[in-house]
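With one protein chain held back, the other chains of the complex are shown just where they sit.
Note that the chains are named A, B and C in the order they appear, and that numbering of residues resets to 1 at the start of each chain.
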Amino acid sequence: MKQALATVVQEICKKYDFDKQRMMDIVLGVQGRFGCISVEAMDLIAEMVGSHRVEVESVVTFYSFLSLKPQGKVVIRLCDDIVDWMKGYDAVADAMSKALGITMGETTSDGAITLTKTPCIGMSDQAPAALVNDVVVTNLSPERAQDLIHNLRRHLDPQQLVTTVGDGNHSHPLIRSMVRNNIRRRGPVHFADFEAGQALKATLAMDPEAVIATIRASRLRGRGGAGFATGLKWELCRNTPSDRRYVLCNADEGEPGTFKDRVLLTECAAQVFEGMTIAGYAIGADTGIVYLRGEYAYLRPYLEQVLEERRANGLLGRQIQGHPSFHFDIRIQMGAGAYVCGEETALISSCEGHRGDPKNRPPFPPQCGYLDRPTIVNNVESFSAAARIMLKGAPWFEAIGSERTTGTKLLSVSGDCRKPGVYEVPFGISAREVLELAEADNPGAVLIGGPCRQMLGPDRFSGRICYDDLATGGAFIIFNRARNKLAIAERYLDFFIDESCGHCTPCRVGLQLLKNLVHKVVTGAGEPSDLAEMRRLSNIIIQTSRCGLGQAAPNPVLGALENFSALYTDLVSERSPGLLSTFDLSRAVVDAELRVGRQSKYV
Amino acid sequence: MKHIEFTIDGKTMTAKPGQTILKAAEAHGVYIPHLCAYKDLIPHGSCRVCSVRCNGRIQAACVQTVSEGMIVENDTPEIHEFRKAILDMLFVEGNHFCMFCEKSGQCELQALAYRFGITAPQFPLLEPERELDMSHPDVYLDHNRCILCGRCVRVSQDLDNKNCFQFVGRGHRKRLKVNGEALAETDLRVTDAVVASCPVGALMKKRVGYAIPIGERHFDQQPIGHAIEEKNS
Amino acid sequence: MKKITIDPLTRVEGHGKVTIHLDDAGDVKEARLHIIEFRGFERFILGRPFWEVPVIVQRLCGICPVSHHLAAAKAMDRIVGGEQLTPTAEKMRRLMHYGQIFQSHALHFFHLSSPDLLFGTDGSAASAFAAPREQRHVLAVAKSFPELGRQGILMRKFGQEVIQATAGKKIHGTGAIPGGVNRNLSVEARDHLRKDADQMIRWSKKAVAVARDFTMDHLLEIATFGAFDSNHLSLVRPRDGALELYDGVLRAIDKDGKTLVDGLEDQRYLEALSEEVRPWTYMKFPFLKTLGPQHGWYRVGPLARLNTCRFVPSPEAEAARIEFQAVTHQKPNNVTMAYHWARMIELLHAGEVIRDLLDDADLQGEDLVTQGPRREEAVGIIEAPRGTLIHHYRVDRNDQVTMCNLIVSTTHNNEPMNQAIMRVAQDTLAKKPEITEGLLNGIEVAVRAYDPCLSCATHAMGKMPLQVQVVDAHGAVAAERIRSHELDAP
Partner (left out) sequence: MTSSQEATNHPEKPRIATVSLAGCFGCHMSILDIDERILALAEIVDFARSPINDYKTFDGRCTVGIIEGGCCNEENVHVLEDFRKNCDVLVSLGDCAINGGIPAMRNNIPLRECLEEAYLKSPGVYNPSGTIPNDEELPLLLNRVYPCNEVVKIDHFIPGCPPPADAIFEVLSALLAGRTPAIAYGDLKYD
């Protein structure tokens, strides 16, 4: 057994050249074979790649899909994102627990099935959904959940759960998934026809500086949400002296409520890869990496095939399209369940084989990124747009959208509406128009850009989606008037607490404290001063946290405070002097009462 | 080498290119409170105690390099409030029993709290369950007191050329971990530089205890940072 | 049946309460001192590094922290094989300890007990111990007896300064470390203390006189007040049986002075002592094994020590002891209220020891710590202000404490205090038509004589102001009535 382990670990490490920078691949490989990465396996890996056990452990314990302890042969990860919760998560979780005879987080006694929960898996438009190993199951109901368990019990083969396949490429033999694209509106940038190689051909006809100038002229801004000018980023990278540069594609679409990159990768992979190749040419890189979130592992075989086709067609590899000095290839780096890796420096850390801790900035990735070389990290949608720009020209692109935010935006619309799905809309569209397109059901609030932005009430529905007004990475979550905004804010805070990398104090500790405070208010124990304290603490966390996660995490709370303040003020009241509302004597003595068999005289 | 001019709290000073705000300030006798920054280790930027307002934005002074004309605010009510809150967060996150901690009087976390006049934590205690690793013959590790500053991680790697420590887990489950099941399994030696690097009482030499009498301990007489500020006076 | 509760007991160190049950005839059926808090030291100390123990366990008690600090340090000396302390270390600790005795005895007499004694002698009150409530505190003493009040405050201060000079702090310092001490006595500190030392001895003699006069003036009343015969236990100096408070061997005698235990080394205390658990209090009941739980209980503290020792090794205090012993014709003294006089004799002794030690140049020595072969188990016993204090530990190879047993001074006096309460209750409360606040104070006066440190006694969760309660068979109603009556008393 021990020998078997050593042999397999050796084989996996060898596959990655015993390179500790490929740690993610190695540990994923080991887990794939043994269901976990045991202490013995970590020792072996450390020895083989010239690292230390604690370094391996540090990586393994960071990602929620990796496990030190054996898990079931099948792991069900039920998505507990807010939209799933709205669509019946509790009942589905209950049904699964009952059918399996275990509670959330446990494994059946025969070691066959583990039931656990996971944050947003990018299926908000078909929630509740779950990952069964790599297989996605969608539109769950308690009945469907029960059937699913019964079937799994029989064959323990998640792939057999897919009896009907979704739309578009989901019927591709390498995908074969029940997931649906739900493309509700096709725009000219992403969902127009695309012939592989054409944009690249136009690109290679220019020199790299001209390519960058084109992108700059298009005024394309990063589609991940932050909106940094793409052309400028490329230029900074190109101008930083170095022997090597890298192109990284951020396909770690983890913002709750976002799923448009999944659709792009399913339907427009060639366009995305072409955009990366163009970027490689522009900045002078020969390597591209797609950092694909673990939740989208089911797309990987298909994406590998697309890459393979491109290599075969001279669109990747050496001397691309006959260009004598342009060599470029792309590999896929799998993630393993860590929202923070969507932050570009955390993504780089993960690609380098480390924990997904964000890095200190400055220096910024275009100056010093992957393996300390100049690196651009762009969103899937940005690369897709770049490819189209090279095909159609900057003026064409610039003509779309609003005055200051050019082009189109892919929105992932979900929540309380009749038509959830992906919408390609021009920038400048108002939130109300989107609500109408989606046939929203009595909307009381919308979260544009996911929980790292503020939740807006009807008085802000006339706002426009663009970088000057309502900036977004793509999530557009609709809540009807009956939804409890405070409970939503509290749940999102839980999400950030779980997903914080833990590096810096305000994010690691402050969020827990903020959560306790919110909980106090939501449970009716709050005083007016608690609301001021919530604001103060939120401000401290936002101001002093190192990366975007901490800087955004209090937003759900602040948003609820600012846009729905009456909800909070109704819950708090001044207390009379005496015991604090948060101190519950009856709970504090309950153990003692049980032990000594008499009641407290003071309760 | 060209010098860069910048200001801290309105006072003009100079820095070498690439120098961090923290280092440049210290060179001019301005103390910027900090915890995770240590000697010449690569800055960690994790504790955020050294947060300053820098050209309008909050930045960690241990990480941020000085640029020409930079305006740094260090000694302002706002920054004080942030720092006090962060110190309190570190206190409530662990189990800090100053009254019997042998690091008391020499502890940088405590000394900073003294400097900021903190009389009680402003947040409720989280009281986590933490472990005490006494397995090593000469050194012990009390996780109750660990503030995750990562000094030991970096000193072990960079100065001792070992790899005795690393962080495991993430978020509020993030912990310091030793390379092996317990400290005794590591190649840590009591003479390693790492043993003296802990700012709190988490990583300590065994059987030393309270050898320094009360009154003679590092921060008994003068606040932390005094040595730096003295240079300026 | 009626129940009387005194809660909280006041002017004692820590928190406790007394309940007295009267039957329908008005006779005392049961009288109990309850220690109502529990802190769990014996458990949460487990796993901690052994060198932390002297610093942690002194937090059992803020009144006699030095005693716990040193008892634990003595045990840890043996763990590191350093029980043969250097002269500097031994004398520094001794100085610290006698400073502790001095301050605690001064505190107890002046701050806590003197109102009972001084105002009782004023002639205004009916009984010797029935001073009006408004006057029963040290500030009233200072007002009515300004000189004495001020001296009391300054004597306690002196004791605290001795502690500060040796432990670094007046309360909860760090002076003793396994195998020695962490400092010597600075010349400045020595000179500062030396200039007051003679004054302290003069004042101590005056305090002895106050206690003696009180006792002699109220001899008849005192002879029966809360009095009962008992055994007595303390450490004594091994070679000559002298009074010895820092280090010695165990000696126990019976009510008549017959030796029960003698020369028993501290490490072997378990051969002689055991502790009984009773359900109604967190404080255990120690007893001499040879006599069993029924008859083996004993007194500790100043009275017991003067009974067990052969002499006091300092001239002025020895002269006082001889005078004290004359009253009982050299037989053991079994009178509860005699504790006060005995305590003041020890105060004088502590003053003399401190004065003599201050002249010893060893205190300025540089050789502070010693060690030898490691041990896994050790006992440290010391005579704390209130009596014999036992600390017993086991420490494993990783330096972690694996067992901790503490028998604190006040615990030894558990049964005696209950006896005293019973006796006073029977004599003063039984068949009384009305139970006044003054009568209840009598109960507290008896408890207070033992200087119980209920703070220490609750190491095992909790605390002390004293509380006395009287209840009838109908429980709470009567309790409320009596209690509110007590509370409303002017």
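The definition used in the following text is that contacts are C-beta pairs under 8 Å (C-beta built on N, C-alpha and C of every residue); 3 or more make two chains touch, one makes a residue touch a chain.
As the structure is a prediction and not an experimental result, all values here were calculated from the model.
Chemist: Shown chains touched by the missing chain?
Modeler: Spelled out, the missing chain touches these shown chains: A, B, C.
Chemist: Among C:His105, C:Arg212, C:Arg237 or C:His392, which residue is in touch with the absent chain?
Modeler: C:His392
Chemist: Which of these, C:Ser67, C:Asn182 or C:Thr281, touches the one chain of the complex that we don't see?
Modeler: Candidates C:Ser67, C:Asn182 or C:Thr281; residue touching the omitted chain: C:Thr281.
Chemist: Which of C:Lys74, C:His111 or C:Arg321 sits in contact with the chain that's absent?
Modeler: C:His111
Chemist: Taking the entire complex into account, which one of C:Val210, C:Leu273, C:Leu306 or C:Leu368 touches the absent chain?
Modeler: Per the contact definition at the top, the residue touching the missing chain is C:Leu273.
Chemist: Where does subunit C touch the missing chain, residue by residue?
Modeler: Residues of subunit C in contact with the hidden chain: 7-8, 10-15, 17, 19, 32, 34, 36-44, 46, 56, 59-63, 65, 107, 111-112, 133, 136-139, 142-143, 149-150, 153-154, 156-157, 160, 170-172, 269-270, 273-282, 284, 287, 293, 392, 403-405, 407, 441, 444, 455, 460-465, 467, 469, 487.
Chemist: Please give every residue of subunit B in contact with the chain that is not shown.
Modeler: With respect to the unshown chain, the touching residues of subunit B are 95, 97-101, 104-105, 110, 113-114, 117, 119-121, 124-125, 127, 129, 214, 220-221, 223.
Chemist: Hey, which subunit A residues sit against the chain that's not shown?
Modeler: 577-580, 582-583, 585, 587-593, 595-598, 600-603
Keep in mind that, in the parts below, only the chains that are shown with their structure count from here on.
Chemist: Which two chains have the most contacts between them?
Modeler: Top-ranked chain pair by contact count is A-B.
Chemist: Distance from the CA centroid of subunit A to that of subunit B, rounded to the nearest Å?
Modeler: Each chain reduced to its C-alpha mean, subunit A and subunit B end up 33 Å apart.
Chemist: Per the centroid of Cα atoms for each chain, what is the distance between subunit B and subunit C, given in Å?
Modeler: 44
Chemist: With centres defined as the mean C-alpha position, give me the subunit A-subunit C separation in Å.
Modeler: Once rounded, the distance between the two centres reads 67 Å.
Chemist: What residues in subunit B touch two or more of the other chains?
Modeler: Not one residue of subunit B touches more than one other chain, so the list is empty.
Chemist: Scan subunit A for residues touching two or more other chains and write them down.
Modeler: Residues of subunit A never touch two or more of the other chains.
Chemist: Which residues of subunit B touch subunit A once you look at their complex with the stated criterion?
Modeler: 43-49, 51, 58, 60, 63-65, 81-82, 85-86, 89-90, 92-93, 123-124, 126, 148, 163-174, 177-181
Chemist: For subunit A, which residues count as touching subunit B in their complex?
Modeler: Touch residues, subunit A against subunit B: 39, 51-55, 57-58, 61-62, 338, 340, 355-356, 360, 362, 497-506, 508-513, 516, 537, 540, 543-546.
Chemist: Per the contact definition, I'd like the list of subunit C residues that touch subunit B in the complex.
Modeler: 47-49, 51-52, 55-56, 59, 80, 167-169, 172-175, 177-178, 182-183, 398-400
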